[in-house]
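One protein chain is absent from this view; the other protein chains keep their places.
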Amino acid sequence: MRFSGFRVVKEALTGHKGWKPLWRDPDPQPAYDIVIVGGGGHGLATAYYLANTFDKPRVAVLEKGWLGGGNIGRNTTIVRSNYLLPGNQPFYEFSLKLWEGLEQEFNFNAMMSQRGILNLIHSDAQRDAYRRRGNAMLLSGADAELLDLAAVRDMYPFLNFDNARFPIRGGLLQRRAGTARHDAVAWGFARGADLAGVDLIQNCEVTGFRIENGTVKGVETTRGYVGAGKVGVAVAGSTTRVMEKAGLRLPIESQGLQAFVSEGLKPAIDGVITFGAGHFYISQSDKGGLVFGGDIESYNSYAQRGNLPVVEDVMECGMAMLPGIGRARVLRSWGGIMDMTMDGSPIIDRTPVQGLYLNGGWCYGGFKATPASGYTFAHLLATDTPHPVTTAMRLDRFERGHLIDEKGAGAQPNLH
Amino acid sequence: MTRITGGLIDRSQTLNFTFDGKRYAGHPGDTLASALLANGVRLMGRSFKYHRPRGVVAAGSEEPNALVTVGSGARATPNTRATVVELFDGLQATSQNRWPSLAVDALGVNDLLSPFFAAGFYYKTFMWPKSFWEKLYEPIIRRAAGLGKLPMQADPDAYDKGYLHCDLLVIGGGAAGLAAALTAARAGAQVVLADEDFRLGGRLLAESHALDDAPPTDWLAGVTAELRSLPNLRILTRTTVFGAYDHGIYGAVEHVSDHLAEPGGRVRQTLWRITAKRSLLAAGAIERHIPFANNDRPGVMLAGAMRAYANRWAVTPQARDGDRVAIFANNDDGHRTALDLMARGVPIFGVIDPREDAPRLGECQLFAGGQVTGTQGRLGLSSIRIAHQGRNDWYECAALGVSGGWNPNLHLAAHHRGRPVWDDALQAFVPGPDGPPGLCAIGAAAGQGTTAAALASGAKGAQDALRDLGIAASLPDLPVAEDHSAPPAPIWHVPGPGRAWVDFQNDVTVKDIALAHRENMRSVEHMKRWTTLGMATDQGKTANVTALAVMAELTGQSIPQTGTTVFRPPYTPVAISALSGGDPGTHFKPTRLTPTHHWAAERGAVFIESGQWMRAQYYPRPGETHWRQSVDREAQAVRAGVGICDVTTLGKIDVQGGDAAAFLDRLYANTMSTLKVGRVRYGLMLREDGFVYDDGTCARLAQDHFVVTTTTANAGLVYRNMEFARQGLWPDLDVQIISTTDAWAQIAVAGPKSRALLERVVDDADLSNEAFPFMACDTLTVCGGLRARLFRISFSGELAYELAVPARYGAALMDRLMAKGADLGVVPYGLEALNVLRIEKGHCTAAEVNGQTTAQMLGLGRMVSQKKDALGVVLSRREGLVGERRALVGLMPADPATPLVGGAHLFTAGAAQKTETDQGWITSVCYSPHLNSHIGLGFLENGADRLGEEITAANPLAGTDVTVRVVSPHFLDPEGGRLRD
Amino acid sequence: MIIPHPLLGPRDSQEFTIMGDAKLLARPDGLADGAEAAFFDYLYLRDNPAGLHRELWYHEQGDRSWLVVTRDTLTHEILGAELASDVARRLAEGAA
Partner (left out) sequence: MTDLIPTTAFGTTTARTATHGALSMAEDVTTALASVALRRGADVPVPLGLPLPGPGGWAGADGAMAVCMGPDQWLILGADGAGGDFAADIAAAAPDCSVTEQTDGWVILDIRSKDDADGAPMAELLTRLVNLDPATLAPGRATRSQTGHLGIIALRLAPDRLLLLGLRSAAESLWQHLDGTLRRLAVPR
């Protein structure tokens, strides 16, 4: 069923009786060409592009819970391509370009909204660092603007300009950045994959890999054995737990990240703003909630929740940047599990097990990557060659010293 | 007026307030909701999506409808539940999400268009043409969405934070909580009792039934008085425990002065972090409603709330005196409302109870086996339709109390993601076994909903909790109380045409849930996200369980099979200001001041943040109109004569012990153990991953005593790493460390005349080049016996020293140096001149040592000793690091007057500019008054081999390309003769 | 969280800085053959268990002790803590 305004009107006038399930609930078949482990954003996007772009319809997505129930359903919805390093930036710009045509492509309104992201600058050194970054963005074909103080003041007059410990001195703006409705991205990819014949199998947990002579043959699941020509794993915070079943140890720690949403408010903040003197970023959703977050919890955790010190830190940073949000109330907080790598950048690569492919290590930045992660992982699975924008995202880069360390923080995951 | 007799309000005082500009009056003890009801105001808000007229539904913090903005100007607080606003004189409340007025709301048209706005509709449309989403559709949606308006002005109120530690935290001061607090406090335990209400008592305040044959307020008064007299109990009223965190830590917000017309120096709210060894959740229960067609009109409310308004606040939800009231309940408790109202003279025309065998509990008409199937009344209920015994008739009715049973208020028990469990007998979820460790639910929160059971379970809960802690508590004598438990019949909604609201605020109806089911959004999370059920400001407190039941009916599964409700902090919304401690202004982070800060300020220095420190940036002189003039002058004065600069901010770590030298050999990539006493060596520290971490100096004051300096930014991190190395890697080395950064004022004295100046302040020390050569250090006295340390080190490339004295003498030393050096032309210089001097010498700072650079890139590769095992040496040998070809170079623009900018990227002249051809970047820039040219440092591909080449420094952000010549990073005196003279 | 400091008793986690897996105490010998492989494993690879995890906490706003805390990453329950120096000494003796 194709969605359209006409369809909505027709159904409205006929009591909404004609709507069909967004996707089927098939039982797993004995074998598939490609099995994707993980029905989150990246796994669903991978399946979508495999079936729709790379002509590989015999694909199953195995999800231990419900589709879109991982970090795609618990993030701050920011989409941007404002990275510094050549190992990252072209990938994220590729992703942003996919975002720009995504809704028309998968016929689902994910409310992609390019209202811009502004990274605030508080010192001369930070301006130089952001100039380096902004130039790297432009060189990759992305957009970027370096704003002076007057331009920032003009754009967001309610920022703390006059009473700040670390005064604002400018900003790096990417106008094409913005937000998207996170759940809708998962649903759009899921529906598009399902329509192309992909089996989306919920409540199906992978419990092991069948590996013979170094080659993966299929996966054991809570719903039985599923044979596979190739297996792609895209399970974010559970990456090490799943890959451990294939005997692999990875340069990843799982840590919690909290995010927050306020009660609904009339529009006040148009785009995304990030603080430069602490960990804080904020936007306002179409529903009116202020959506914001900050630092990771910094300790290993699979608990999907956080603690008060980070809550307080996030709020302090928020008030330091935007003292006008103080009387808004936090409505809900939530926590996700971040697969933090040792250099803060992701891995899209083959593994030492033949036929087993890894997509992970997204740290806290996986949402914006969703389309490109799916596309390039599908490319790798379909062609066995890395997509040009992911050539640096290798698994062996840690051992060989080819790190993609945006922050220069070194091999300590909670610093990235 | 619909004020009736009785109640816990103080009629001797009148409080005036306004709602939408209209004046009203109420009394102490009123909430805004009760006062509005007492004034006959039923219409208090509009719903989120359809802008339906709404009145108050509940009497507590679960209220989904009656959201108003309280206050004005910068103090305007949107989305405030009228049910929890304690009335004060002068209170201003304004309705929200309506235009032009609450009664006439243009967007009420949404309600007529509601068939088009079914669950998930926006995902299916607004996509064509593509550009219309951001230009047209989304702006309209954004404007229509949201509830109240945030003033977006700095919050003018003060807030604070506090920390409490206790044996037992009791959350909720109703029957169960009070019994628990009494039991525990009498046993001598440290107890904190928190209740969100401004008055202790919880549901007891709302009920009429007796305790020991007396009104419940009698017992409450006695218990409250005793509790207040106990020093080991802290009572926090107006305090919401909003989150259960790890290891018995709870977050709570006390509303200190929200209820006062004038805070009088008080904070508005206090954030309490409560660390409790054990905790009892006595949060009571929340009544659920029964969805039926048009069940959302003002005048329809929860039966228990209606009873609370009558008993506690002496008001009824009638529009005017004599209006008829009815009750729709699937359980006995709902009937109590009819009894209590009748006892207070309110006409009840009937109780509609879908149970065929519903008991007749009072003298009013009973519609046993009946259901309410519809309502009428544009801005308030005027009539209801009752299906009963085959008839479906309209009845005049101005207020309807609805009870679908009670849900234990288990929110906090689920904050650790533990799942509630379904209790079939209670027809409700109760807290499961995997809640926060140490927390136990008591009273109605545990399904022990009768007053007698709540009291008993509270006392028992406290006794059990204290027993865990080894504290014996005896059970108090509890009053005799009602003990009638009657679970509701499993009737979850009234089927039929029309819209039946499940989630009032977000306008989610039974039909929306059915649509979610049809579209395979059946898992509870999919249903929630597809329909937005439970995502309003009340987090679905009155909606979630009912929605699960509706979905269960559609799927044919049981309710617990369908899913469970999971709650996340906060329990009720909490002000960002409260969580942050208010507007921090300039106190967001500590500020560190150098020992000469005030000295510099008196001389007109301009300051700049440098991490936590404030440092003098430059010292403008009269007539200097541009900072460059000051900086050029300061830098030139240093190279020509002598300048002084406070460099206290560099980290200083005292390293002592028999193995101090061996320890430093393992920390630094170069060797320190060969350093002679009385000498200083530059040190390069790597991270274990082989990249450069920090640089500084090591001065050997004695065989077993070093003073190590770090960069300003990394002082704390290097110290932390040293402790890790000392304790965790090499615990058997005899090393002791302590930071001395703040203890010493360290003043750089730099320039060819620095020795001459210092000779005038030191006591009896020989500073000649022979006696005190480059990289010498010593302890000595200055200015007539003042303890000092002198290091002959240079960041500027000139003959230079750093002189350290106890911090309290730093300012006086500056004065003395200025006085003694007047004839030498001494100047104080700031961070900018320091930067010029170091760039001219090619010395690195954080711009170059940014965590991504290797020793080799910095031209320091030979410092990494391969003969010993030091941090980072092994992994610095990895292919990717060894193969790094970018190297630090100096850059001079072809036109010396053309400024360079940090962050420009470097390209071979004439090359296309894109990611693939990028050859490096500029790290630091300045104007060199000595070279009469702008200069810069940068990393360039094969830089060391390209000296003399002209390349392009591109700054696409500004659209500029500058031709620059690659030179040695040591612009001045590359042989270093000056600093050795 | 509350960290059970072996010397000071229960202390709020806000006084601490955390570094991660306590395997970092077992630093390989940099002069040994094959040091690069050993250091790669040491610095980069993690078990990242869902369950008991031994991890390093630094009492930065306290007595500057490095601790090894045993904590469950699923529930955050802490089962114990000891001084990193004690653990490191045991490691050095080959007894850990």
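Couple of notes before you dig in:
Per-chain residue numbering starts at 1, and chain names A, B and C are given in the order in which the chains are listed.
Everything that follows uses one rule, which is that a contact is a pair of C-beta atoms (placed from the backbone, for glycine too) under 8 Å apart; a residue touches a chain by one contact, two chains touch by 3 or more.
A quick note: this is a predicted structure, and the numbers were derived from the prediction, not measured.
Counting contacts over the entire complex, the absent chain touches B, C.
Touching the missing chain, out of B:G556, B:P590, B:P622 or B:G977, is residue B:P590.
For the chain missing from the display, the contacting residue among B:E134, B:D160, B:D218 or B:E624 is B:D160, taking the whole complex into account. Residues touching the missing chain, restricted to chain B, are 158, 160-165, 256, 264-267, 273, 275, 587, 589-595, 597-599, 612-613, 648, 654, 656-659, 705, 732, 734, 736, 738-745, 781-787, 805-813, 816 (touch as defined at the top). Remark: the residues of chain C touching the chain excluded from display are 7-12, 14-15, 60-65, 83, 85.
As a convention for this text, only the chains that are shown with their structure count from here on.
Chain centres here are Cα means. That of chain B falls 28 Å from that of chain C.
Shared interface positions of chain A, defined as residues touching 2 or more other chains, are 303, 307, 399, 411.
Counting partners per residue, chain B has 245-246, 249, 416, 688-689, 875, 878 as the residues that reach two or more other chains. Chain contact summary for the complex, chain B toward chain C: residues 245-249, 275, 416, 437, 688-689, 716, 720, 723-724, 727-732, 868-870, 873-875, 877-878.
Every residue of chain A that touches chain B in the complex is listed here, in rising order: 3-5, 7-9, 11-13, 16, 19-25, 66-67, 69, 73, 86, 89-90, 103-104, 107-115, 122-125, 127-136, 138-141, 144-146, 158, 160, 163-167, 181, 183-184, 187-188, 202, 262-268, 277-278, 286-288, 303-305, 307-308, 311-312, 315-320, 323-334, 397, 399-403, 405, 407-411. Chain A contributes residues 240-241, 249-254, 298-303, 307, 309, 342, 398-399, 411-414 to its touches with chain C in the complex.
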